[in-house]
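Shown here: the complex without one of its protein chains, the others still in place.
For clarity, chains are labelled A and B in written order, and residue numbers in each chain start from 1.
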Amino acid sequence: MNKKKWMRVAIPIISILIALLIASIIIIWIGKGSFAERFDFLVKAYTEMVKGAFGNKTAIMNTIIKMTPLILTGLAVGFGFRAGVFNIGAEGQMAMGALTATIFAVNAASLPSFVAIPLTMIVGMLAGAVWAGIAGFLKAKTGAHEVITTIMLNWIAYNITNWAVTDPFNAGGGIPKSPEIASSAKLPNLLTSQASFMSFGILIAIAAAVVIYIILYKTSMGYEVKAVGFNPYAAEYGGINVSKNIILTMAISGALAGLAGTLESIGLYYRFYGTLSSGKGFDGISIALIGQNNPFGIIAASLLIGGLRTGSNQMQFVGVPKHIVMIIQSIIIFLVAAERMVMTIMGWNRKKGAK
Amino acid sequence: MPFHIPQEDEYKDYAVVMKGIVKQFPRVLANDHVDLYVKRGEIHAIVGENGAGKSTLMNQLYGLYNADEGQILINGEVLSINNPKDAIAVGIGMVHQHFMLVGPLTVAENIVLGDEPTKMKSFFDLAKARKEVKRISEEYGLKVDVDSKIEDISVGTQQRVEILKTLYRGADILILDEPTAVLTPQETEELFVVLRNLQNDGKTIIFITHKLNEVIAVSNNVTVMRGGKVTGQIPTSETTPRELANMMVGREVLLRVEKEKKEPGEKTLEVTGLKVNDNRGLPAVKGVSFEIRKGEILGIAGVAGNGQSELEEALMGLRKKEGGTINFNGLDITSATPRVIREARMSHIAADRFKYAMVKEFTVAYNMALGRHYKQPFAEGGFLNHKNINAISKDLVKKFDVRPPEIQNTAENLSGGNQQKMVVAREFDYQPLCMVVSQPTRGLDIGAIEFIHSTILELRREDVAILLISMELDEILSLSDRIIVMYEGEIMGEVKPNEVSLEELGLMMAGSTLEQARSEAHE
Partner (left out) sequence: MNIFKAILDAFANPIFYKLTLSAATPLLFASLGGLFSEKTGVTNIALEGIMLLGAFSGVMGSALFGSPWIGVILAMMVGVAAAALHAWASINFQADQIVSATAIILLAQGLTGFLLEPVFGKPGSTDIYDKIPEIKLEFLGKGSFLYEMIGSLSPFVYLALILVVVSTLIISTTKLGLRMRAVGENPEAADTLGVSVYGVRWFGVLMSGLLASLGGAYLSVGELGQFTENMTNGKGFIALAALILGNWTPKGALFACLLFGAADAMNEQLQSNPSLAISSSVKPLFNLIPFVITLIVVAGFVGKTRAPAASGTPYEKKG
C-alpha cells in the first residue's frame, strides 16, 4: 500500500467529517416537520453541542475533565496497538485500578498529601497492570486471543467492583458507592469556576503522553515493543524476548488505564462508583485509532471525543439522545479501519498497481 | 535454422501468441512490449533471472493480471482473458511455483475444487470426484492416492496433484512456473518424463525456469527475458547454456566462483545428537551431529522440508531442542536464548528473509540495529543513540552497496536483492566467529548472487566458521569445503564437493546412504 505520510493525518479527519455528515442525516431524520424545520433542528443541535463543549469557562473545564481519562485510555489502547496487541479491556483495568486506588485512598488519612497522592496513583496503576497482565500472560503463554480474554476480564471486573461497592466496601444509603477518600489523597485543584472544579489530573495525563512518546521513540524498550508489534518472528531473531514484551506491553497499557480510573477517583468523584468507567475504556479504542497511535495525536483525539461527550449532554436538552456520540465514534472507527474505503472515496488510490 | 517468427496467417498453428504485452507495476515496468510464440504441441521454455518478468507474463496468460497493452491469441483467436476462469475455459492450466493446494482437504477434493461433480445440483459428489481423479491419474500415469490429505503427502506428489488439477479441467496448454525448484535431481528427471508423455498426447507446455541445463534437456524452443524485455528467441538445438546465460544477464557471466585453498583451523561449532520437533510437534531433526572449524564452509544439501529450517532455527535459539547438545567456542548454547547466542558472536542469514531477518516496516537504519539495539554503540542507558545508529548504517550501506543508499527508507521499499544485502551487511558487522547462512541467494538476480557469494568467501578468509544451507546444489557444490546431505531429519552422509557426482547427491537427497548412492550410481 502506497500510503503517504500526510494521509495518516488526512484519513482520520475525513473519517470524522463523514461520520458527522451521517450523524447529521440521522438527526434530520428524527426531527419533525418540514425539511426547513428539520434543518433548523440540526443547526440547533450542533450549536448546542459546540456551546456545551466550548461555550464558556465551565464548559471548557468540563471538556478537559472528560478528556483526562480519555487521554490515558487512548494511550493504553494505542501503546498496545504498537506492540500488536488489541487491549479492548481498558474498561475493566480502569475499574479495577480505580477500586483498588480508592480502597487505599480511603485508608490513607494518616499520610501527608505528597506521599498519599503518588502512592495512590501507584496502587491504581499496579492494579490496572496486573489485571491487563493476566491477558498478556495468557496470550504469551497459551496464545489465547487478548480480545476475548480482556472482554471476559471486563465482565469479571464489572461484577467484582459492583459487589465490592454494594457489600464489603459500601458507604451505606442503599447506593452502590464507596466511602469518600481521605482528604490527603485528593488531587489539588488547578482551576475552579462557580461550583465546578478541575484537578491537576489533566497535567498528569499529558505528562503520561510525553513519557509514552519518549518510551516509543527514544528508548530501546520502545524499539523492542515496535519490533514485536510489526514482526514478532524478526524480533525473536533479533534476540528480543517476545513473551516478556507482550506481557510488559499489556502491563503498561493496563497501568495507563488504571491511572485513568485512579484520577477519576482522586481528582473528580473522591470515591468509587459502580459506573465510574462507563465506556471510557472503549472510547480509548476510537481515540487511539483517530490519533494513529501517536501520543500527541491521542491528546488531540481526546479533545475531540471529550468535546463530543460534553457537547452531547447539552444536545440531549434539545431532544437528541446522547447515544449519537457512540454512533459517530463507531463510524469513525469503521472508516479508519477500512482506510482503503476512505482512500477510494477520495480517489487517492486510483493508480494502485494493476487494472 | 533460426527461430521462426510466425506471420498472422500461421497463428492458427500456434497454441499461444502474445504480442506487444506491456504491464506496468507501481515501481517497475514488468513487461515491456513482450512477444511470445508457442507452437502447438511443443515444450517451450521461458528463461530469465528473477525479476525478468517471466511470471508476470504467465500470470497475464492465466488471467491473474490484466495486460495494460498487447494481444493474446489462443489457437489463432484473439481472446481477452480476465480471470483464471476464462483461461481454464480456453484450455489453459497453470502449475504455480508456490503450490496452490488446500492442506486439510484430500487430493481428490483439491483436484476438483471449483469444478466439482454434483448430485442434486448443490451437493458435492465425492464418489464421482474420486472416480474421475483416479481415471485421469491412470490415463496420464501420474500416481496419487486420492484420499490422502495434501498436508500428509510429499512435495513431489503435491506437484503431481497440481498437474492433475490442470488435466482434470481439460487443459491443452500447461504452464509450469519453476517446477523443479523443490525437486531432487531424480524427481526432476521423472517430471521430464511426464512432460514428454504429455507432449506425445498433444499437449503444449510452457516451462518457466532459471536453470539452463533443464532448458537444454527438455525444451524445443526458448524465449529469453531480461528486465521485462525479450532478449532472445531460439530453437534449443541451436544454443548452449553459456549463450543463454549471456542473453539472460547481458554480459559474460562467471558460472563458477574462485575459491582459494585453505586449511581449516580449530573446532568452533560442535553439534551432537541434536533432536528438534517441527511446528506440529513431530520429530524433524532426528539426532544430527556435525562440527565446523574456523575458516571452513560446511554445506547442507537436501530437498526443502527435510529438517533444514528446524535445524537452522534450533541453532540460533529460535526453536526448542528435544535432545542433544550444541557447543560453540567452548560454550554450551544448547538452551541459550537468541540474545546470548548472538552475544557469543554467532550470526545468521535466515532462509525466510521476510519472516525473520528484517522488520519491513522499520527503516534501513533501524534494521541495521536489530539484535544489538540495546547496547553500545547503538544504545546507552536504555536510550537509543540515533546518532551512532545512523552513522554505522550509512557506513554499512555504502560498504555493501545497498541501493538506494538512503538509511531512512523503510525496508519494504527496497528490492529483494537490496534487502538481502542489508541483512548480510548487518550480520557481517557482528564480526561473527560462526555464521549460519541459509538460502542466501533465493530470489536474487545474478549480480546480487555474485556479491553475496564473494562476501561468504571473504568471511571464510577471515577464519569464520560457516554453515551453508541451500536448495541450490550449484551453490553448495561451488562454495562448500564439506557437504552433508539431510533427508527426513537425518544425515545421509558426508562428502567432499570434488568427490561426488550430481547423481550421487540426488540419490542421497532422496534417502539413500552414501554407500547405496555410490553403488546405485555406478550401475
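In the analysis below, a contact is a pair of C-beta atoms (placed from the backbone, for glycine too) under 8 Å apart; a residue touches a chain by one contact, two chains touch by 3 or more.
Small disclaimer: the values here were computed from a predicted structure and weren't measured.
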Chains in view that touch the one left out, judged over the entire complex: A, B
Absent-chain contact - pick from A:33, A:143, A:172 or A:347: A:143
Which residue of A:38, A:51 or A:340 touches the chain not shown here: A:340
Selected from B:21, B:101, B:300 or B:425 as touching the chain missing from the view: B:101
On chain B, residues whose C-beta touches the chain left out of the figure: 59, 62-66, 83-85, 88, 94, 96, 99-105, 109-110, 113-116, 118, 122-124, 165
Interface with the unshown chain - residue positions in chain A: 26, 30, 86, 88, 138, 142-145, 147-149, 151-153, 155-156, 159-160, 162-163, 166-167, 282, 285-286, 289, 321, 323-327, 329-331, 333-334, 336-341, 344, 354-355
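Everything that follows uses one rule, which is that only the chains that are shown with their structure count from here on.
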Inter-centroid spacing, chain B versus chain A (mean Cα positions, whole Å): 48
For the chain B and chain A complex, residues of the former touching the latter: 23, 25-26, 65-66, 316, 318, 337-342, 348, 350, 355-362, 366, 369-371, 373-374, 378-379, 382-384
Chain A - residues contacting chain B, complex: 2, 218-224, 226-227, 230-231, 233-241, 351-355
